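Every protein chain except one is present and positioned as in the full complex.
Read from first to last, the chains carry the letters A and B; within each, the first residue is number 1.
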């Protein structure tokens, strides 16, 4: 392939060893063509980066600046009161921040892991040849469509202490009434239930789209070799799905670390930002929101948001590395 | 054709449905999942068709009542639902088209084209997903209100949402495996330009993912509340803003709120029903591509 070596050819992963091919050469090789090849990738990614640069990057940097000030709405003239890293130092000793971090991680694990496993199983079921599959697929995605207002009202009813359906149901088996919002574990389980309910179908659909790309012949061949269904799932489906799984792991991790709506909805109290009577389910996002909008501590709220961003970066990076390693092991 | 005998013989004939067929257990499991998923929406309908008093009864009512039209009239009376529906359709529709386009373009480039800086740039896309949403809202509003003067105009909702990292990453992950490199090489051989590869190979291959992404984007845009609440007013509301107007009384009139919720969900379900076919087709094409 007579391509200039300066720019690696597109889609070159598999064409490295290939020699020149007769008949193809005359068409390629002119300058315009090469320039098009070299530049078009940048043209293709530019819409995203332009939108992000204007509407994402600037706000981000601005918030970073705010986090270095002592700005609060209840203090005149505090807006340009530059305090360096003071807010971040305060943060290190802020028991409410560490509490929020612990809650976020706990609820995050409780919701993400079961949710993705369930989604994988569900996608597998959806991948069968089904009657009424359009209906079923849509049905599975409905939790994500249903309006937040309806979801709020329904879940608060379900988790009601005195007259909630869940307590009523558990009561049939002799379980005493639980005040779901009161305890640490009970509230974490409650919130994880809402998260799992809302997002399992969504992730299942994403898995399904990727599963459909698995050539059926692979399964046929495996079946002929006597591989069980489970074995086929493990050694054919999972490897093909790996990029998608990585994708969902990362997006759900990010989603879990930014969790805001569900604990808010679950709270069922006059002070939903508090995340429970002892902040037992106040997440990082709730805490930063409460400090920022509730208490009008703009500088400190911005610092919490940035700290949260850093925490997310670290955890996602760890995720990435783990996923890489697992990939290496299995591929071997 | 009955499905039962096929369960024992997983191997399929050729043809369009090259999938394992489902047994009873699969249907039972899916029925449970669908029932759990549909219930809140169904219950919304129940609540919207009853009066407020019968909603907090215990055990809750499970069958629709007769107040649906009264409640609908009240809802449309109290909030500007018509305008809100039109606004939300425009915003969600435009955003969906934009996001699908920008995501396939960038996703294709990141998945299948090689260019200097690809790794770091892709990394930065993933990094932007980690930015907590609240972080940027303040300065974003300043831009909209004081510099661009877009506050309370629909473009304030559309333009910042026209591309997002989730979409790019989603497409990239999908296209990495969905397009065989050999296909692109063959395209190059035939003298395709990069644009040609995009049009003739990437776009068709991306269709299932485009359908999924389109649907997810439409839903997210339709249900978005946080940013519209800041930048729009009730004079030019989206559906979610109108809904919040219904919900802000001294006492909660749940039947009214849930009627609004029902009205706001219907267009989405309609889009669902329309797009459902396409998703299905797209997914089947993806399967045949082999």
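Everything below uses one rule, namely that a residue touches a chain if its C-beta (ideal position, glycine included) is under 8 Å from a C-beta of that chain, and two chains touch if they have at least 3 such contacts.
We take it that contacts and distances are computed from a predicted model.
Q: Any idea which of "Maleylpyruvate isomerase N-terminal domain-containing protein", "Cellobiose transport system substrate-binding protein", "Cytochrome c oxidase subunit 1" or "Rod shape-determining protein MreD" UniProt assigns to the chain that's been left out?
A: Per the UniProt record, the undisplayed chain of the complex is "Cellobiose transport system substrate-binding protein".
Q: Please pick, from A:48, A:216, A:281 or A:298, the residue that touches the omitted chain in the full complex.
A: Only one of A:48, A:216, A:281 or A:298 touches the chain omitted from view, namely A:298.
Q: With the full complex in mind, choose from A:51, A:140, A:213 or A:274 the residue touching the hidden chain.
A: Result: among the candidates, A:274 touches the missing chain.
Q: Which residue from A:145, A:264 or A:308 sits in contact with the chain not drawn here?
A: Within the whole complex, the residue contacting the unshown chain is A:264.
Q: For the chain not shown, which residue from A:152, A:203 or A:283 touches it across the whole complex?
A: Reading the full complex, the residue touching the unseen chain is A:152.
Q: Could you pull out which residues of chain A are in touch with the chain that's been left out?
A: 72-76, 79, 94-96, 147-153, 156-157, 160-163, 179, 181-183, 260-261, 264-265, 267-274, 277-278, 289, 292-298
Q: List the chain B residues touching the unshown chain?
A: 52, 56-58, 134, 137-139, 141-142, 145-146, 151-152, 225-226, 229-230, 233-235, 240, 243-252, 254, 257
Everything below uses one rule, namely that only the chains that are shown with their structure count from here on.
Q: On a C-alpha centroid basis, what's the spacing between chain A and chain B, in Å?
A: So the centroids are 15 Å from each other.
Q: Please name which positions on chain B make contact with chain A in the complex.
A: 3, 10-12, 17-22, 26-27, 29-30, 33-34, 36-38, 40-41, 43-44, 47, 58-60, 101-103, 105-106, 108-110, 112-116, 118, 121, 125-140, 143, 159-160, 162-166, 168-170, 173-174, 176-178, 181-182, 184-185, 188-191, 193-195, 197-198, 208-209, 212, 215-216, 219, 223, 225, 240, 243, 247, 254, 257-258, 260-262, 264-265, 268-269, 272-273, 276-277, 279-280, 283-284, 286-287, 289-290
Q: Provide the residue numbers of chain A that touch chain B in the complex, in ascending order.
A: By the definition above, chain A touches chain B via 1, 7-15, 18, 21, 24, 27-28, 33, 36-38, 40-42, 44-45, 47-52, 55-56, 58-60, 62-63, 66, 122, 125-131, 133-151, 153-154, 157, 163, 165, 168, 197, 201-202, 205-206, 208-210, 212-213, 215-217, 219-220, 223, 229, 240, 243-244, 246-247, 250-251, 254, 257-258, 285, 288-289, 292, 298, 302, 305-306, 308-309, 312-313, 316.
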